[in-house]
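With one protein chain removed, the remaining protein chains of the complex are shown where they sit.
We call the chains A, B and C, going by the order they appear; numbering starts again at 1 in every chain.
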């Protein structure tokens, strides 16, 4: 593989999806979840997928489309309220959901991505979410231990990439994408625009290309606001 | 104080320095250490200062100028090799130096800055730097616990700020400044240029103004490369 | 009932002061900007990575510019975009001056329950635990009682907690309460209600502010 030209087509990236993999996905309520890569995940036919991401998207947007197909076996997320089907699957036992406070979840992904081994926090102490979490006492005070998260494959969305995989984001579509981009063994970035090396301002690059393995052009966002879908 | 106009002069910020304070300073080998704020620290006459930063600068650049005055009682840093006087003070017992691996030190500052309670790592295990550090066992594996760092005052250098304190940096003068900016109770940014709110691209802002309390204009960098000073 | 929500939001809008960095939760808190005095200039924070958002654009909302509830917004001058860890770093480290969250129950010591009703829908906790832990000041908004009349200001919460001892003020359509280390104090009556009304609809004991009489 040419490390200075990571641009790939969907035929190249399809074999990266596999049964039983742990998939990290970027996005917040579907905003910033790479739509074409989710379609590719769906078309790949893989099953028993372990998902890690902020939320379950909407049934028609983001990772939600995949969750609804019942091919994910687990999800670590901060909420699933925007995808009622995810809630049904959870109640039926078809989808194992682990809730993590939103910022803590992001830090867990970051901890894995930057090669650390988890962290201590008081967030969640004395709540349901503290169950099964190790308590660590430092100087007489108890903290929850939060474990790092990593995965086999990471999929992120960015506005622009150069061929090395340097990424620039788009407003609130940035959200957790820079963290997800660091945490997987292999990371694919779906982008609106691909430019040559040297065409991005080195100051504006948010994710250095060293973290990115493949860059694919988006086939389009096709965004639907929630009020456009209600009653459908 | 006007939270939308944090621009201050040196008369306003001088009372923020006090004897015995813990001072976090940005910069890497002096690059990105705010020169005018260091002068201000020196002029303030404060003593018994606890310093936290990447290194001890050079004797004529960065925090080095202050260290040489023997008014710092301790320093947490990753190395002091560029400032021989710091080494002498350490050997004489006049300056207590705690070494932390460079990336771990940055993460400790970040941990304090983002309101977490430290983290676990394998870096440094089995070395001198592991002495006195708590060991935490998670799933049968031992890790070093690294504590968060915070301070009374943080001083950072940036290329541009708007009046809200949003910061944009300059090439490798960015280094640890974005982390130092988050970790102190009060943070002062020394900048080359101050602009109105709305004049920075919201995508290029590295440190949001919510972390910054005061913005002061620099009186100039007056940089000296090491080869310009050798033999002086 | 819709009216009660508007009354609460209107009263809560008075809590905002110029210069503050403010996070508004979903539900009743999201109505607050409609009642904000135009002379009060605050920066609204959104968990997804935006400080300084403004009203939704009238036409052509941008899918890549939305708040944490997924609704389109704009960005004000001086606003910034950042990733989720910076966003929550701001929350946990006390850079949010004021968080106003919707609530299911608040207990007299300030324990907040607002994320789960066991056996019913479990949408997940989102960012509520961190806001409750890290915001400099936390205000809980809720209707004073359940639809069946059951009080929501309680001695001990019957619901799983979001965070302990975090709420400093409660605003309902009937009253405003303050909470400190001494417990619950009735601070204000909303128009049309008496202290006796509040006693009848509040499970927890409370003291009376100096300004109020039985």
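Just so we're on the same page, contacts are C-beta pairs under 8 Å (C-beta built on N, C-alpha and C of every residue); 3 or more make two chains touch, one makes a residue touch a chain.
In this text, all values refer to a predicted model and were calculated from it rather than measured experimentally.
Across the complete structure, the visible chains that the omitted chain touches are A, B. Among the residues A:61, A:116 or A:129, only A:116 touches the chain that is left out of the figure. Checked against the full complex, the one of B:117, B:150, B:175 or B:218 touching the unshown chain is B:175. Within the set A:32, A:124 or A:209, the residue that contacts the chain not displayed is A:209.
On the side of subunit B, the interface with the absent chain consists of residues 28-32, 54-55, 77-82, 87, 90, 97, 99, 101-104, 106-107, 110, 122-129, 169-179, 206, 221, 223, 225-226, using the contact rule stated above. Not every partner is drawn; the one left out touches subunit A at residues 1-4, 113-116, 162-164, 166, 182, 196-198, 200, 202-203, 205, 208-211.
Following the convention adopted for this analysis, only the chains that are shown with their structure count from here on.
Considering the contact criterion stated above, the chains in touch with subunit B and with subunit C alike are A. When chain pairs are compared by their number of contacting C-beta pairs, A-C comes first. With chains reduced to the mean position of their C-alpha atoms, the one farthest from subunit B is C. Between the CA-based centres of subunit A and subunit B the separation comes to 33 Å, rounded to the whole angstrom. If you average the CA atoms of subunit A and of subunit C, the two centres end up 29 Å from each other. Listed for subunit B are residues 114, 116, 202-203, each touching two or more other chains.
In subunit C, the positions touching at least two other chains are 75, 81-82, 85, 88-89, 91-92.
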